[in-house]
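Presented below is the structure to which this report refers.
Take a look at subunit A:
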Amino acid sequence: MLADSAFDPEGFLRDLRDWTPDVAAQIAAEENIQLTPAHWEIVDLLREYYLQFDSSPAMRPLVKWVAQRLGPDKGKSIYLLSLFPGSPAKLGSKIAGLPKPDNCL
Partner candidate 1 sequence: MLLHTLSRSPAHAALRDCLAVLAPGDALLLLGDGVYAALAGSEAAALLAASGADLFVLDADAALAGVRDCLMPQATLVDDDGFVALSERYSRQLAWY
Partner candidate 2 sequence: MHLTYALLVLASPTAGHGSLTAARFARALLARGHRLQRVFFLDNGTLTGLATAVTPQDEQSPLQQWAQLAEEHQTELVLCISSALKRGLLDATEATRHERAAATVHPAFELGGLGLLVEAAQTADRLVTFG
């Protein structure tokens, strides 16, 4: 468990290098999400997206990315919303330890 001081007031990691799978579970718990294998599939894909494209996805490319990698059943907003309620791209990225969004998209 990381100390509270490792997170900013919105619950984002201050230093992205602190991210580990356990930290992901800790961030998720703060958002009342218990990470299941279904969540992890998406979290891993988000980290892969970030490595490949040096950016965090907006909702639309995330849906397409998931569809390409996990098939059309999972590449749907409604499926992603069921795992990460509200804003899957933002919430998923937060748990995946990607940079804090600047709210531009």
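Criterion applied: all candidates are chains of the complex that A comes from, given by their letters.
Note that in this section a residue touches a chain if its C-beta (ideal position, glycine included) is under 8 Å from a C-beta of that chain, and two chains touch if they have at least 3 such contacts; residues count from 1.
All figures in this text were calculated on a predicted structure; none of them were measured in a lab.
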From 1 or 2, the one in contact with subunit A within this complex: 2
Of subunit A, residues touching candidate 2 in the complex: 8-10, 102-105
